[in-house]
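Only one protein chain is missing from this complex, and each of the others stays in its spot.
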Amino acid sequence: MEERTYKVVGKSFRKKDSMQLLLGKPVYMDDVTPNALVVKILRSPHPNAIVQEINTKAARLVPGVVDIFTWEDVPKTRFAIAGQTYPEPSPYDRLILDRHVRFAGDAVAIIAAETEKAALKAMKLIKVKYEVLEAVLDYHTALDNPIWVHPEEDWEPPCEVGGTNRRNLVASGVDSDGDVEGVLASCDIVLDRTFHTKAFNQAMMEPFGCFTQLDRYGRLHVISSTQIVFHTRRILSRALGIPKSRIRVEKPRIGGGFGAKQTAVCDVYPAFVTMKTGRPAKLIYTREESQIAGSPRHEMEIRVRLGANRDGKIRVLDLYTLSNSGAYGEHGPTTVGLSGHKSIPLYTGSLEAYRFGYDVVYTNLQAAGAYRGYGATQGIFAVESVVNELAETLGIDPTLIRDKNMVRQGMVMPAYYGETASACALDRCMAHCKEMFGWEEKYPVRDMGNGKVRAAGVAMAMQGSCISNVDVGSATVKLSEDGTYNLIIGAADMGTGCDTILAQMVAEMMDCSFDDVAVFGADTDASPYDSGSYASSTTYITGKAVEKACTELKTRICAIGAELLGCEPDAVVMESGKVRRIDTDQTVSLTDIAYKAQVNNTIPAEATATHSSPVSPPPYMVGMVEIELDKLTGLVTILDYMAVVDCGIPINPALARIQTEGGIVQGIGHTLMENVTYDSHGRPAERSFMQYKIPTRLDMGTLRVEFEHSYEPTGPFGAKSIGEIVINTPAPAIAHAIARATGVWHRELPITPEKVAMSIDGQE
Amino acid sequence: MDIKLKLNGKAISAQCDADTILLDFLRERGCYSVKRGCDTSNCGLCTVLMDGKPILSCSMLAARADGHSIQTLEGLQEEAADFVGFIADQGADQCGFCNPGFVMNTIALLRENPDPTDDEIRAYLAGNLCRCSGYDGQLRGIRSYLNSRKG
Partner (left out) sequence: MITIQKYVRAQSLEEAWQLNQSKRNRIVGGMLWLRLGRGGVGTAIDLCDLGLNTIEETEDTFSIGAMATLRQLEQHEGLNAYCGGAVRNAVQDIVGVQFRNMATIGGSLWGRFGFSDVLTVFLAMDCQVELYKGGIVSLEDFADMKKDNDILVRLIVKKTPGKMVYTAMRNQRTDFPVITCALSNIGGEYRAVIGARPAKAMVIRDEKHLLPGDAKAFAAYAAENAPVDSNIRGSAAYRTHLIRVLVERAAKELGGM
């Protein structure tokens, strides 16, 4: 393995913004924007209805109410709010306000008022007469249901993804390799199992929020808590019907995203208010709105057929995923793909054939969106659970069965677009995790007395490092007069630390101190184009753009230096903050060069570079969990969760570790306690933190995370990604441990204490 | 109505409505560290100290603060600076939105119990939700601060 020594890369620097954050400085949207019109949304109580009449007269009389908008007031161009590269795979199926409301929580009217009190008072006074329609609430019945969630004529898919609104079908597809049925028929054992995961909420601590105003040129200036400034500009341009040159979108610090803010969930509403009233407007979702009108994970049902030999050789995997996109199609066609493409390739080592088919359907439930893991989480729960069941059925240690079948360095992965695993330490992750965890001692089930047993489980995971052939990252690096640098990006640090790791890359490339790099981002007026921070791509794609920009800037610094030294550019080298003429050893400082760049100069002391990748190298991971399970109450207590991750070369090990720990705890939440249930109107019962219970620090046991390095040749400094893969192992590993403890395989998340207790024989 | 209170050590007189919530009252006075993360008294993001005790400012009428002392992170910068660097060293600040409430409650914890065990730290901070860090990094930060104090 190629592994180099770096000065700044690979070291655990504090985040650039950490002291600002920890000392509570005003850095978030609501802190940095002035008071503005308060925007509130009146929402439909019905899952499927037509607004027949809407009377705003009484509401408009409330003192402080500035304006109220209904479906009659908005543009008629349909759009999608998914933050994706144009042409988006997500269908154009939304209006700012639609006469046809499609889920309980869909927007019916926009209220703009001087105060929150006035807006809420007005909301109560708006009278709406609905024609209530029958709704599609069970996603199993959605396909070809006579009730169409989107009957409109102007439904428009920008890309062909196999969907049609006439069948409630957002997308559909199948791909395969080899003779699936033939191999299945010749296997010693075939497991055919169906799994169900729910529409889990990102529950980032800062709810959705957006501020809009007209800037000094009369342009729409948007300050949004978003992962996708450029996509948001494009979305607003289409939705509002104004040119992109009239819109500026910037993000301040973001209070967490996890993909939720890869969708422009709330931006169109205040933007519309500002365009109509000319006044600054602000919309901050309540926690309830974030829960019921946000962009949660796609609910999926995954049927897996696994065929294997008695010796544990896994020969064939056949997956079919039914994905519930809810009332709108955002991210529907793409999330589903990962349920197969990022689970099946884990077994590249032995697979003779695979098939992956899917349908994504509309229902009259909250629309889903992007959530860390993006479909891979659902698929990996299914595939890893089946593999664990296979191991237990055959009586083979589940770590050994994986050793026998897993993808390894250099293998071509037919189920992963034919890409080669050019950097893969999954085998070493398994060995390392086994040793660290003490697998041999913890794997056997141990009776602790009083109904309590201890047991262990394991799972592997992979993800991508970008969307290959799509994502674009860019970086501008500028030299300042004192030899320090500015890095300007369009990627969005949402707490992950990308500003910091990208600055480390600049420092490494320019041979300067980390503190000498200032970072700015993201602002559509100032940043070079970047798809945004999603698909695990920032380290890998934007990082490579940073590397390229620095290489170009060095060339330019040398050219200016050469002018000062009176020689050709190829007669100098840049080293230790100076440019040296090779033949005379004369040097000029970066300060001299930077000042020279400001006088009678035609060579920019800055460089912008853009990167995109034909491949998306997967990071790999192994997670192991030890639980104590109370067979009588069903309570599952996590004792230890240990993981070893191969993210290539970690640029900042402390931040990579925290990413991993945070992802594991979110995964524990989905597995054990975060539930999503609906009433008969399709309204989620878990609409607040009182009901939607994310893990506290008493719910997650002890974590231990380590890394196995691999060197990804196409990544910056050998790096791959870390942000998403880390959420994928808890569900299958914990379900495995529960099965070890109770003999029951749970295939639906969350696995609540009630499900555990009531599934054990002899307990009704 | 008129209320008088000590805000971050300074006596202030202010006007508020009977239903003004302390959180909003504080943000209107520039205490932007105080965050709203839920409406159900569950997340701990709005934690401030009233007469030295940690409370949820989202769940108290500003009127009740009349005659009391309220401290926000704006007023406890030095006390916080003592230990938050150790959390930064872990990278556990992450998105930062939960940090002010978590830091305020940690201040309360350390005043009440200057040498807590890991379990005591977890129990005291259980009402401070964090969705980014997975909590262990925050714990390691506090632990390394405590270790540093022991020399």
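First chain written, first letter: the chains are A and B, and each begins at residue 1.
Throughout what follows, contacts are C-beta pairs under 8 Å (C-beta built on N, C-alpha and C of every residue); 3 or more make two chains touch, one makes a residue touch a chain.
This one's a predicted model, so the numbers in the text were calculated from it and none came from an experiment.
> With respect to the chain omitted from the figure, which of B:F25, B:F86, B:Y124 or B:Y145 is a touching residue?
B:Y124
> Against the chain that's been left off, what residues of chain A make contact? List them.
116-117, 120, 450-451, 632-633, 635, 672-673, 675, 677, 685-686, 690-691, 693-696, 698-699, 752-754, 757-758, 763-764
> Of the residues in chain B, which ones touch the absent chain?
Where chain B meets the chain not shown: residues 1, 17-19, 21, 39-42, 44, 47, 53-56, 58-61, 63-64, 66, 105, 108-109, 123-128.
Definition applied: only the chains that are shown with their structure count from here on.
> In the complex formed with chain B, which residues of chain A make contact?
12, 14-15, 17-28, 30-31, 202-207, 253-258, 286-288, 494-497, 652, 654-655, 657-658, 660-666, 688-690, 694, 696-698, 700, 702-703
> Looking at the complex, which residues from chain B come into contact with chain A?
For chain B paired with chain A, touching residues are 32-33, 35, 37-40, 42-43, 45, 72-74, 77, 80-81, 84-85, 87-100, 103, 122-123, 125-139.
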